[in-house]
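With one protein chain withheld, the remaining protein chains of the complex are depicted in position.
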Amino acid sequence: MKLVTAIIQPEKLDDVRDTLSRLGVTGMTVTEVKGFGHQQGHTEKYRSAEFAVDFVPKVKLEIVVTDASAGRITDAIRDTAQTGRIGDGKVFVSSIDEAIRIRTGETGDGVL
Amino acid sequence: MKLVTAIIQPEKLDDVRDTLSRLGVTGMTVTEVKGFGHQQGHTEKYRSAEFAVDFVPKVKLEIVVTDASAGRITDAIRDTAQTGRIGDGKVFVSSIDEAIRIRTGETGDGVL
Amino acid sequence: MKLVTAIIQPEKLDDVRDTLSRLGVTGMTVTEVKGFGHQQGHTEKYRSAEFAVDFVPKVKLEIVVTDASAGRITDAIRDTAQTGRIGDGKVFVSSIDEAIRIRTGETGDGVL
Amino acid sequence: MRLFRNQRSLYGIVAFVLLGMPATAWAQEGVDSGDTAWLLTSSVLVLFMTIPGLSLFYAGLVRAKNVLSVMMQCFAITCVVTIVWTVYGYGLAFGDGGRLQAFIGMGHFLLLDVGVDAVSGTVPETVYQMFQLTFAIITPALIVGAFAERMKFSAMLSFMALWVTLVYFPVAHWVWGGGWLGAMGVLDFAGGSVVHINAGTAALVLCIVLGRRKGYPATPMPPNSLVLTLVGASMLWVGWFGFNAGSALTAGGVAGMAMAVTHISTAMAALSWMAVEWLNDGKPSVLGIATGAVAGLVAITPASGYVGPVGAIVIGAASGTVCYIAAGSVKKALGYDDSLDVFGVHGVGGFVGAMLTGVFASELFGGVGLDNGIGSQLSLQFLGAAVTIVYSGGLTFIIAKVLDRTIGLRVTDDDQGLDIALHDERGFSL
Amino acid sequence: MRLFRNQRSLYGIVAFVLLGMPATAWAQEGVDSGDTAWLLTSSVLVLFMTIPGLSLFYAGLVRAKNVLSVMMQCFAITCVVTIVWTVYGYGLAFGDGGRLQAFIGMGHFLLLDVGVDAVSGTVPETVYQMFQLTFAIITPALIVGAFAERMKFSAMLSFMALWVTLVYFPVAHWVWGGGWLGAMGVLDFAGGSVVHINAGTAALVLCIVLGRRKGYPATPMPPNSLVLTLVGASMLWVGWFGFNAGSALTAGGVAGMAMAVTHISTAMAALSWMAVEWLNDGKPSVLGIATGAVAGLVAITPASGYVGPVGAIVIGAASGTVCYIAAGSVKKALGYDDSLDVFGVHGVGGFVGAMLTGVFASELFGGVGLDNGIGSQLSLQFLGAAVTIVYSGGLTFIIAKVLDRTIGLRVTDDDQGLDIALHDERGFSL
Partner (left out) sequence: MRLFRNQRSLYGIVAFVLLGMPATAWAQEGVDSGDTAWLLTSSVLVLFMTIPGLSLFYAGLVRAKNVLSVMMQCFAITCVVTIVWTVYGYGLAFGDGGRLQAFIGMGHFLLLDVGVDAVSGTVPETVYQMFQLTFAIITPALIVGAFAERMKFSAMLSFMALWVTLVYFPVAHWVWGGGWLGAMGVLDFAGGSVVHINAGTAALVLCIVLGRRKGYPATPMPPNSLVLTLVGASMLWVGWFGFNAGSALTAGGVAGMAMAVTHISTAMAALSWMAVEWLNDGKPSVLGIATGAVAGLVAITPASGYVGPVGAIVIGAASGTVCYIAAGSVKKALGYDDSLDVFGVHGVGGFVGAMLTGVFASELFGGVGLDNGIGSQLSLQFLGAAVTIVYSGGLTFIIAKVLDRTIGLRVTDDDQGLDIALHDERGFSL
């Protein structure tokens, strides 16, 4: 199994989710994260104190998928989350040794 | 070393932690996440605007453990976090190449 | 490629970021997490209700780097985030099969 | 007051005599504009105590998933009681009950007979009834703290409509409306028994009938925001000046002294709670000092028009300490789940105040004086408190049980939180 | 009032006659300290409605990234209107327009002629103009809800300065300042047309000229905190007593009845909205009961000095129900993006109130009575509302278009949120 980790623009979350469910992805886990990268942050000013906030809010999707479907899914995420503007984000793929569904205890691809 | 990632119901966090410490797990990292899956979300309504919120709050546990103990620990999590109701969550296991304790700089299983 | 995951004290975030950019790291993803470990938490008391909060706030850095640079980067994090006090945190290294830049679709080390 | 009423008409006569100017040229017969201004203001202040004051105080203390539900309860109670009051409540509490006057009032249906020109004392009756209404609103709202985080909204509405009708209006009539307790000489200036003991007792009974919150006391249930709670406590403090000083019904020395002693007692109670907590638990807390302040406000309520600064200091010190124990070790020991300590603070604080009124109203301690000495007043005060406890406790039990059997009091599952479960809303989306 | 003014000076004469004491020894000629106390308090209450009341009500309803922007708008409007009013606004609205009196007032430049001793009715003119100023502040502030989350701050400032000058001051003069509508007998006790229909119409026009928020209605835009909104609604409720009961300008029976009916109507409207929503949508909501309360406050505003409790109940029930429909299905159907329903609540609620005033002011229903019966009063009330709608709608359209062509009304991109984009600040860093 593969873990597909995608860091995307928050506005894109809903679109990506729709695309993925159309691809038969039934589950995923989402985390609000702060991203550092090429994309500019903003500055804040409070009376005499001014400072640059150089992170930008992003959401991280973690989706465990079968080896077979990994490619299709990363492509789908890339295509859906793309705006062409700096800050669109990244997709990382790594390997998962095992997956267990807590409710039933079952393991393997069936879990996903 | 293995990374055990468990996505569970927030109410179960304390129980799982207790079980794990009884198993000698001394550390873990917890993140509040939003889960999408079979479990239903809820709807919200504000005057004329009604919409479905289809994620459910979950907590993600990340525990790096020795290869030897991985099995015991995943089993323990599964048994403790299980309610049998949809949404109990998942456990994923992957491999960690190296672990370092920042305070001492030491590496290897001793770190965990 | 390697995924360097560092769990550090929130106060250390800025220092670590500076060090890493000096090392040429252009991007990373940061998550606010709760840490359990040797470090003591605190107690809270509200009228007759008293309870121990045994997690401590930490931040988790996730940095995908080239195999070559992984060592340098983990060392840098360790040295910068170290205070010598319990709770400094951990660094974990694991493997990434693939990385994609959503904006351009390019893959491989160039993405990082 | 009565003679004062003649004053203006007297001017009328003077004016007429001297300049042949018709008395009708004067402001409303018998109405003093200054007293009216103060009672209008006081009505605003007492409503302000409930919304947003009390609702913020409570909102901050529950878990984030229930924050809206308690505010909704306070707000809905305000609305329901207002309508009930307008239709028949004012009559039951303050109307003339004729032969039944000792027990209950009558009349004033739909306030039809409370016209623009109706006068009560030195203020328009419209203002007088409005001021009294705000008391009828906050009393049931106080009970919300006891059943927070688990009661059905529909059951809550029915309970409150019944409770004000069967419990609050009669008790208010007994003490303030010309009923038997007031006639006997029970002293309750602004509502130690009528409001606080009454609500506190109902709170205790209701939370026991309802049962504990799921997971209580094992699971930690931290307040979602003590910022809101402290803001609420502060609003209660400032609003309470309308409650106590407004109860003088005139803008003069009595109101002035009532405000002064209210303020002193509150400060003293807050400091006492803080001190005791600091000694026992090692640290002073925001929730502690705020709760102490409320305890002091509660305890001075029945005394505010009768005692002086010295009395205020003692009443404050006593209530802060006693309530700390009641809401702390006692509650823990007995194990009932009065979520936000309505009984421990309002029930107990109200009792402390009611009793000490019997002592410090004496001229000995700078009070206005007692007709038959401290001893007999104390027994009267005890009678007033005891009657309220028994009546309110009994009726509350019956109402709660009946509703539980019929429509059911509790939500099926507290886990999800009442905001989503009952209102399809979330308190915060930050 | 006029005769009342003579009263004190009469005392002066009496005093002089009897004791040879100079009249100058008296308090300010013609000023009643009680009426003054109440109007000072009312001014405080009406300002309190806008900041923090209204700004909290609105702040809670927008998304977290825009929470500061709406509060900033309310606060800045308060400041700008205050200066405009001081320089020439009071003159335009309440000055003597001489030959043009029917249409516009004049004078009072920089309030130079409003001295410490100037008297209006039974209160100092300084207090009278202050009270009226607070109305001139809240009216434009109400409009903020319509263009929330997308309007440029600079454009907002210009719009408001122009709008109060060209729209509010004239309309206020027509109804309250001695202008033609008041002269014709249109009844608007505290601002059903002048304030609410006026602001509601402007809100509708402006939000249409401005266009919808990016993503509306597809994207969910949940309120960042209904806790803030309910606190704001509660503050509006208590502050509104200054608005309506203060409009009596004296502390007597009229103020008392105004406060009572305001309270009754509000409670009734809140419950009606809750009931209708419960039936239609399955659950009662915090936002629903709060919005209902505001609708009731709005609708009773023109009626508050003229109707009795019965009228208040009907006006409350009607406004709660009608506004529920207007801010719900109607708005959805028409598809305009009045972000926080200013038109649906203030425009529609104000209209309901204006018309029903023509009915329930009649003695038939316990009102103060109508000179020419319900029928003709209704047509007068309709005239007042219609004139306001046409005038306010037209002028607002022109002002908005002109500004859009010149400096531009909209921010370039709503995604980032106005707080960062316009003010370099964030609402919360928890």
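In order of appearance the chains are A, B, C, D and E, and numbering begins at 1 in each one.
The rule is simple: a contact is a pair of C-beta atoms (placed from the backbone, for glycine too) under 8 Å apart; a residue touches a chain by one contact, two chains touch by 3 or more.
Because the structure is a prediction, the values reported are computed rather than measured.
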- Message: In the complete complex, the chain left out here touches which of the visible ones?
- Response: A, C, D, E
- Item | Which of C:26, C:43 or C:104 contacts the chain that the document leaves out | C:43
- In the whole complex, of D:28, D:139, D:225 or D:247, the residue touching the missing chain would be D:225
- Message: For a quick check of understanding: of D:54, D:92, D:199 or D:270, which residue touches the chain that isn't displayed?
- Response: D:270
- Item | Full-complex contact with the absent chain, from E:61, E:104 or E:133 | E:133
- Query: Residue-wise, where is subunit E in contact with the chain that is not depicted?
  - Reply: 11, 14-15, 18-19, 21, 25-28, 31-38, 40-41, 43-44, 47-48, 51-52, 55-56, 59, 67-68, 71-72, 75-76, 78-80, 82-83, 86, 110-112, 114-119, 123-127, 129-130, 133, 153, 228, 419, 422-430
- Item | Positions on subunit D contacted by the hidden chain, ascending | 3-4, 6-7, 10-11, 13-14, 17, 32-35, 37-38, 41, 45, 63-64, 222-227, 230-231, 233-235, 237-238, 241-242, 245, 250-257, 259-260, 263-264, 266-268, 270-271, 274, 281, 283-287, 289-290, 293, 308-310, 313, 366, 368, 428, 430
- May I ask you to list the residues on subunit A that touch the chain which is not drawn? 44-51, 53
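Note that only the chains that are shown with their structure count from here on.
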- What chain lies farthest away from subunit B once each centre is taken as the mean of the Cα atoms? E
- Centroid distance [mean C-alpha coordinates] between subunit D and subunit C, Å: 53
- For subunit E, residues that touch 2 or more chains besides their own: 222-223, 281, 283, 285, 287
- Residues of subunit B engaged with two or more neighbouring chains: 31, 44-46, 94-95
- Item | Touching pairs among all chains present in the structure | A-B, A-C, A-E, B-C, B-D, B-E, C-D, D-E
